[in-house]
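Missing here: one protein chain of the complex. Every other protein chain is in place.
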Amino acid sequence: MSQLNTLISQHPLEGIAHTGVFGKLSKTYPGVYFETPPQRKIIRLMPFREKAHAVNLILQDLYSMTMPGTGKFSQKDNLTIGWSAKNRWYITETPNSDTVSFCKIKNALSGLAAISDASQGLISIIIDGDDSRALISKGCVLNLSHFLPGDSTPSLMAHTNVHIYRLSESKFEILVPASHVTNFWEWLCLSAEEFGFQVTFLDQKFTEITENFDHTIPFEKLDKAT
Amino acid sequence: MSKQPNRLSQTVNECRIDRTKPIQFIFNGKSYQGYQGDTLASALLANGVTLIARSFKYHRPRGILTADAHEPSALVQLGSGSKCEPNIPATTIELYDGLEARSQNCWPSLAFDVMSINSLFSPIFVAGFYYKTFKWPAKFWTNFYEPIIRKAAGMGELSGKIDPDTYEKAHDHCDVLVIGGGISGIMAAKSAADSGAQVILCDENPVLGGQISDGKPPLEEVSGKGPLVEQVETLLQLRDMNNVRIMPRSMVFGWYDNNTFGVIEQVSDHLPQPEKNQPRQRMRKIVAQQIILATGSHERSLVFPNNDRPGVMLASAVQRYIRQYSVRPGQKAVIFTNNDSTKKLVNDLNSAGIIVSAYVDAREDITSDFSDIQCSNILNGYVVDNVHGGKKVQAVTLRPCNGGPLKKIDCDLICVSGGWNPAVQLLAQRGQKPQWSENYQNFLPQFSTGEDFLCTGSLAGLESTRDCLDHARLVGEIAGKRISGNTNISLEKLTSITTTKELETHNTGFFEVLSDKGKSFIDLQNDVTRKDVELAAREGYRSVEHVKRYTTLGMATDQGKTSNINGIATLSRSLNKPISQVGTTGFRPPYRPVSLGVLAGRSRGKHWRPILRTPLHNWVYAQGGKFIESGLWHRSQYFPINGETMAQSIDREVRTVREKVGFCDVSTLGKIDLQGPDAATFLNRVYCNGFAKLPVGRSRYGLMLREDGIVFDDGTVTRLDDDHYFITTTSAESCSIVSHLEYCHQVLWPELDICLADVGEDWAAIALAGPHSRKVLSEIVDNLDVSNDTLPFLKAVTTTVLGGLETRLFRISFSGEMAYELFVPSQHGADLAKMLMIVGEKYGIAPYGVEALDVLRIEKGHVSSELNKFTTASDLGLGGMMSKTKDYIGHRLSQRPGLIAPDREVVVGLLPLNPKHSFAQGAHIITTGTSATAENDDGYITSAAWSPTLNSYIGIALVRRGRERIGQIVDIVDPLNGKKPVTAKIVSHHFYDLENTRVTA
């Protein structure tokens, strides 16, 4: 059954997010940049009682990294390990790389930690630009002067449970639950209109769908930048 | 006719208007001209318009009293159509091209208002008249009196149309929040910012500067090098500092716990249309560590006969209109005051070409020096006995306090000053009780410093510019030091300024002219007079809070900012109690009115709450499937083809599942991953049935109770591996269950070694059901024997489908047919659905939605809506699942006599004798022949549907002693929906395949 071999996963933002520059440009360039990376591997790691040390030894062995402390993430080459909750970390890998294999890590940590695959349920959106902080502050309750590059935390943004990594002064990665992401994207775009924003997809598979999926509740397509 | 006859030629302080930008606007249908920067009030005054509105109760002609947001009288209706807004003070409206405003509360016109006849009835309309009149006959109130009064009262009108503007919210954090951008606020902000702290400075006006822009000090100070010029320079420096954010047009309306502030930023209110991509208003929640309050003080009026006539204005307002807007509010003025702050006004009046006919100072023994006032008619110890003129002031009569002849003086402008009230409202919101000061004749903060706040400027009781600046500079330094962690800072220097401060106003405590002539108003917006307060005291009201409610003094949109203290003074005299004992009323947020739109922000229309979409959402839509809201989810409801109605579609879907094969998106199920050596123990404690011995590769139906013995949720638990379980819950309860399980794990049994993860988003779930489901399944699995021997009912495997797609495959059924639940990684859910359609086509496959799902489970007798937080496991017919020995949540209290009583309502089925007779969920059961009353109520329908399988309407119900009554005939009654009773037979709620042959095939 050859037709069954071509599986195309459906990113929840397909047909919703459109590339381009939108909103009002108060300078000659947009104030905010959105990138929607293709789906990457995200593994949820929760060590069993008193096994954290043993887990770290194995992670060190496999990836030369260990679980960072509360509220932080560490990054090395293609891998990020970020703290997400008490006794819980996300291991994220940049797309198109294959350092982390779910089976491999599950086997290596068998009996030491609970592993589950979160790759499909969390959608990554990267926000950058001069006005990124002002935009995020509209919906997020975090005190950004106490949330610094290298920090990793769960919080609420636009009434959605999200996970936030601060990658640099102006660059943030937000992980949004798949069921909420359309809602979240709409809020993000409406709020970013006053800064002017640019949307880029980082995945070839993500085509600009012109024949509109036209959902039950259509999201008004934004005007291109004025 | 000259344009703007009352506009002066350019003045030195004219900082608000831009003469290069003239603006046309319309008021009451007539066209006028003003300038950019004018308020509607200043522009109307410039055009010689002084009659603006009619008052609330008596419909008296009213003009402009103030030059700021505390305006009680000049309320107008702004805009038209969906942008129409009532009750806006003309003093707050920034002029824009094409602005349209009109008077409200007057008919047929402002000049001739029929309702002013109310004035004749004013002896009846005194305070509290509702409580004493319109009482008889009692039923006339609702149908007759109330509608008339409602129509007669009230101010502007709502348009009734949808608000076309957008609003939004934002969050801000800072080290120091400075509230008030007058000279003290600016100085304090600079001083705090110099220490490196992150500072936010808020002011409700478009232009900061307070006193500088007010022009309160003598003109000569500004032209030379005085402290005020210092201020302008400071403000300019502030603008360039990176750690300072200045927010003009931002009103701090509330001070909440943990120093969280609500602020309304008027982003585009001053524009005819908000700019594209701009909200109209934004609500900011600002969290600060240290707060500096520099909210300033506001002038109050005096109480004298007919003090509400157009042309009576606050002295400081007159000054502001002259200095900042270059407007002459009248031609001939009389000043009526009880303090020294009005002395400088004389110079302003003179320089504006206004004749100062008299300077009337009510103070009898004063030490002030009047030699510097250029007025030929200074009258000490005189009061205003009456004001003449209806639609406009024409003259005043003056009376000496010590007796003597009256003097009548022609004038068209009366500049009144009754003293200055520090703006203590925000402090009162935090529970402070402002304290009366005899020296100042006003209420000062109870505490002007605290661990996390400092008051400065006139709010702290300072009067001279020098004192304010010195104090504010210190306050800013202290705030900065506190931010740096310095906790032991002496406030000595601050205290020394406040104790040695210069008094400037010398108010000696005069509030009201006692006269029986005309009406002496205290609260202009609610038309409360001096006599109303006296009446309240006579009728026995003692507390200032009661007097406020009884007279409505201070309850209008201006919250009595110009009037409260005068009312308190009248009450004090009437009760013969000093003001310090009478006290003041409390204050709650908001400080000034806040629009509902900005409180909603972006949560309106389709965004009023988040919409959750399943991974199959787009696929369902492409199929033409219809959606239904289920909590926050949009679930596929039914899939009509070829123009079917909903009923036809549901029937077809049900038959397809019963006879062929169908599949349903059940991705909304809650899914929880449970791992760890103590997982089985944990499961055993949270479910009422046993899980200690669930073998690997098996699913089991689980029933979870609440600790009070009531059923919480039903779901499934599948053992994937030794220490690895996969829990599903009903869609509606998934969040509560996750929270509950985390509570059990973290609080009840932290010693159990387990890990819990909410994996709901990670998996898409599809139920594949029907006699041909096995055949379809066999064609999509990669390498799996799916025969009944290898994959019997309740077996669970982890496998792959479609050439490598990871799948968790459980043989469980909700529909009563042979069925499988497939869990695939969520972004492949649509792939699976597409492939099922292709592979299943030859078997007649069709997707089905939640409507068909419900019919199928009702036919099978699966309880679902029966879990309604009132039912126990036994009620549901699941009592046998409850373990008798182990400790599980809900065990002990589920055995309470009330929960096991034999006469409880228990689950049964209902079949109408006439299969075509329908009934709805919520209908009640009564014994045939009895009447539909509460006493005869024997239960209610919990599920109802048309069953294409049985060709009849069927239902599940909770019926008292239901199981004993199988076979009995009852009536189903639905009086609420006006339906005729339906006769039905009580049957088992398992209508279909009682032996479970199809499920286990």
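By letter and in written order, the chains are A and B; residue numbering begins at 1 in each of them.
Simple rule for what comes next: a residue touches a chain if its C-beta (ideal position, glycine included) is under 8 Å from a C-beta of that chain, and two chains touch if they have at least 3 such contacts.
Note that in this section contacts and distances are computed from a predicted model.
Missing from the rendering is one chain, named in UniProt as "Sarcosine oxidase subunit delta" (options: "CidA/LrgA family protein", "Phosphonate ABC transporter ATP-binding protein", "Sarcosine oxidase subunit delta" or "Spore germination protein"). Considering B:V207, B:V287 or B:L632, the position touching the chain not shown turns out to be B:V287 (whole complex). Listed residues A:V21, A:A52, A:M65 or A:A85: the one in touch with the omitted chain is A:A85.
Annotation: of B:L748, B:M837 or B:A1001, B:L748 touches the absent chain (contact as defined above). For the chain left out of this panel, the touching residue among B:D257, B:E492 or B:D789 is B:D257. From the options B:K408, B:R538, B:K842 or B:R892, the residue with contact to the unseen chain in the full assembly is B:R892. In the full complex, subunit A touches the hidden chain at residues 70-71, 84-86, 141-143, 146, 153-156, 161.
Panel shows subunit B; residues 256-258, 260, 285, 287, 707-708, 739, 742-743, 746-748, 750-751, 887, 891-893, 896 of it touch the chain omitted from the view.
The rule is short, and it goes like this: only the chains that are shown with their structure count from here on.
The touching residues of subunit A, counted against subunit B in their complex, run 1, 3-5, 7-12, 14-15, 23-24, 39, 44, 46-49, 87-88, 113-114, 116-122, 134, 137-146, 158-160, 177-180, 182-184, 186-187, 190-191, 193-194, 213-217, 226. Residues of subunit B touching subunit A in their complex: 166, 168-173, 198, 275-279, 285, 287, 602-603, 606-607, 609-615, 617-619, 621-622, 627, 633-634, 673, 675-677, 724, 753, 755, 757, 759-763, 779-780, 802-805, 825-831, 835, 838.
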